[in-house]
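Missing here is one protein chain; the remaining ones are kept as they sit in the complex.
Chains here go by letter, A and B, matching the order in which they are written, and residues are numbered from 1 within each.
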Amino acid sequence: MQGVGTRRLGELARLVEGQLEGEPATPIRGLASLEQAETGDLSFVTGPKYRTAAEQSRASAFLAPPGLELPGRPVIRVADPFLAVARLLPLFHPEPWPAPGVHPTAVLAESARVARDASVMACAVVGAGSVVESRAVLHPHVVVGERCRVGEGSVLHPHVVLRADVDVGRRVVIHAGSVLGADGFGYVFDGTHHQKIPQVGRVVVEDDVEIGANVTIDRATLGATVIGRGTKIDNLVQIGHNTVVGADTIIVAQTGIAGSCRIGSRVVLGGQVGVADHVTIGDGAQVGSQSGVHRDVAPGGAALGTPAIPAAAARRTMAALPRLPGLLRAVRTLERRVAELARRLGDDGGR
Amino acid sequence: MQGVGTRRLGELARLVEGQLEGEPATPIRGLASLEQAETGDLSFVTGPKYRTAAEQSRASAFLAPPGLELPGRPVIRVADPFLAVARLLPLFHPEPWPAPGVHPTAVLAESARVARDASVMACAVVGAGSVVESRAVLHPHVVVGERCRVGEGSVLHPHVVLRADVDVGRRVVIHAGSVLGADGFGYVFDGTHHQKIPQVGRVVVEDDVEIGANVTIDRATLGATVIGRGTKIDNLVQIGHNTVVGADTIIVAQTGIAGSCRIGSRVVLGGQVGVADHVTIGDGAQVGSQSGVHRDVAPGGAALGTPAIPAAAARRTMAALPRLPGLLRAVRTLERRVAELARRLGDDGGR
Partner (left out) sequence: MQGVGTRRLGELARLVEGQLEGEPATPIRGLASLEQAETGDLSFVTGPKYRTAAEQSRASAFLAPPGLELPGRPVIRVADPFLAVARLLPLFHPEPWPAPGVHPTAVLAESARVARDASVMACAVVGAGSVVESRAVLHPHVVVGERCRVGEGSVLHPHVVLRADVDVGRRVVIHAGSVLGADGFGYVFDGTHHQKIPQVGRVVVEDDVEIGANVTIDRATLGATVIGRGTKIDNLVQIGHNTVVGADTIIVAQTGIAGSCRIGSRVVLGGQVGVADHVTIGDGAQVGSQSGVHRDVAPGGAALGTPAIPAAAARRTMAALPRLPGLLRAVRTLERRVAELARRLGDDGGR
């Protein structure tokens, strides 16, 4: 199906640096999953277990890895079909950048500075001493508090709050409803009440970070809570005060990191993980979902379970667990048999 | 106590199709729990364990199941007293529907279409190409992005965000702060950085769904994330991209469902459950709170634990767990006794 936005298969193969097996002039209208693809769509096969689905698909062509044969169907060979999809999607779904300018309903403090080519949309607020840099986008109802920075080309989705003293780098994306810079959770019990420790530190979000929806990242007590360059954070994650996260780390949804932690670079924390305060997780470490991490994890380590232990040991324990009730019975049987044998030998076990 | 909104007990019995044991003219002013009820209130007894509390209650009458005797007190007999409460509450607490119209502070895109009898309240935003149908209500500060639909009679509470391409059916309720249509969490590691996979799919919420506060439901990569008709979702739940949830399913607070899952109809997921990506949970299955589901659950199945296994087996394991330290000691004792017996038999166990 030809039309606006239709591309030729040969052009797409070149864009992803793939090898084309098929007719380069084949028109491609869009990308779709194997099940949902129609004539005119390019689909993708990530492994042999999807071969049957591919054969039954109505797609006009496929992105597929070397060795995965689809006789009679046009294929673009690429090492990683999903990476190719990531590259081609913007072609068919161009996201128009919002028009620059400040919406008349936006509220800017006198001392706020907003770049001419930034977009400040309906009802957005920019507080005293804050800076919105070139091509940054504040979606409707974003609230930027005092002494914040929104770096070049960063996008804050609706209802994002930067409370105060939050520094957001360049090309950062923060999804709707996330709150950066709320007070850390710090009290001292004076014998009668919990006295609040004022939280006067900052939040620093480095370049190319992406933060999901309804996330909370607290400001430091003193100093800074830091999210390192290129790190990606999923929805509903909590990051406590003074925690420092390295670069290119992945934090999956609903994970909570307490205060004063050191999370390395290229770490992967699964979903619903809890990390206790002052814990260090080394570069490249991986923590399985729902784990509770109370001790440091070495660089490159894998941790799992509550409390988290090395993942291989945790998996053995988890696999053994359902056998525990049977084990209890087996040991009771053994005790009876040993007592019986001892009786026969005239041995009362010293009792 | 008679007054505005006072009803007669006989009328209430008819409304819930119950059998009245007592004076139909008894005036009833409101509903209250056994402890908080005053003269003039109708209360409810759900089972025999609340009989003493009922006897001590000041309520003027009771909704009670057959067989639960309360001598000398007026009773409306119904099979399910709580269902009767649900039916009678709106009578005493009528929730006035907001007046139709668009508040002067609301911001509507030129291409947005809002029904004449819809309510668009203070500072609400409706983006390009979006539709707000008849009698729908956008509470203050709701942000409806581009190409969305808010179906007939649906209510979006304050600060709800429909990011883009979100289709909300009829009579849907979404509580405050929830975000539908944020980007799914999808990246491909290119060897150096995490490359974002553009998320260009939709979210579809079918009729009669209710969604709690500060929930996040991500848009699909391609295709749609779907919440089926009549499903009820509690607060702070996360639903990943491309996941499809069936009809009349219950998802309790803080549960997280990863991407590309298939959750059936009439499923119950307890609180703080985690479901790994690509998992299928069959119709009518039940998953216990805090479980971590990594494998499919059959229709009608019950799963529990991390990793989740059939609930009966998981309960046996959980009951046995506190006996593990004692078991370790018992086995050490056995090993000593067996070694001793072997020595007496002149057997060294092959060692």
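Quick note on the criterion: contacts are C-beta pairs under 8 Å (C-beta built on N, C-alpha and C of every residue); 3 or more make two chains touch, one makes a residue touch a chain.
Note that the structure is predicted; figures quoted are calculated from it, not measured.
Contact with the undisplayed chain is limited, among A:159, A:175, A:229 or A:266, to A:159. In the complete assembly, the contact with the undisplayed chain comes from A:223, out of A:10, A:129 or A:223. Within the entire complex, the positions of chain A that touch the omitted partner chain are 105, 107, 123, 125, 141, 143, 145, 159, 161, 163, 177, 179, 182-183, 185-188, 190, 193-198, 200, 214, 216, 218, 222-223, 236, 238, 240, 254, 256, 258, 272, 274, 276, 292, 306-307, 309, 313-314, 316-317, 319-321, 323-324, 327, 330-331, 334, 337-338, 340-341, 344-345. Counting the whole complex, the residues of chain B in touch with the unshown chain are 31-33, 36, 80, 82-83, 85-87, 89-90, 92-93, 95, 103, 105, 122-123, 139-141, 157-159, 173, 175-177, 208, 210, 212-214, 230, 232, 234-236, 248, 250, 252-254, 271-272, 289-290, 306, 318, 321-322, 324-325, 327-328, 331, 334-335, 338, 341-342, 345, 347, 349.
The rule is short, and it goes like this: only the chains that are shown with their structure count from here on.
Here the CA centre of chain A is 25 Å from the CA centre of chain B.
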